[in-house]
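Only one protein chain is missing; all other protein chains are in place.
Coming up: chain A.
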Amino acid sequence: MNHNPQSSDGKHDDDSALSDFLASLMDYAPTIPDELVEHYLAKSGFQCPDVRLIRLVAVATQKFVAEVASDALQHCKARQAAVVKDKREKQQKDKRLILTMDDLQSHCASIFIGVWK
């Protein structure tokens, strides 16, 4: 491991970035409520009195769910585009994007999450 001043500066930057980020988390309200996160973390043995870490976990979960949802959305849009391409007369009939099990399953399989109906 190299400990040159640059990397140490970088570390300091990283440290400050991290601490700044954690501080900014207090202002940010994640979609997943704190009480829910605390409940499930307590269930799994996670013990931490610091609220910032709870927020961090909440944000991480939110990011994960958003990724899964957006990938499933890509599947859904691709499917719709394929349908529209085949039948031109069906002019924007099924405009609504709906989360279905098929999209979810196909994406989750790609990230090694098994989903059964």
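Basically, a contact is a pair of C-beta atoms (placed from the backbone, for glycine too) under 8 Å apart; a residue touches a chain by one contact, two chains touch by 3 or more; residues count from 1.
Heads up, the rule we're going with is that contacts and distances are computed from a predicted model.
One chain of the assembly is not displayed; among "2Fe-2S ferredoxin", "AP-1 complex subunit gamma", "Transcription initiation factor TFIID subunit 8" or "BHLH domain-containing protein", its UniProt protein name is "Transcription initiation factor TFIID subunit 8".
One chain of the complex is left out; on chain A, the residues touching it are 1, 10-11, 14-15, 17-18, 21-22, 24-25, 28-33, 35-37, 39-41, 43-50, 53, 56-57, 59-66, 68-70, 73, 96-101, 103-104, 108, 111-113, 115, 117.
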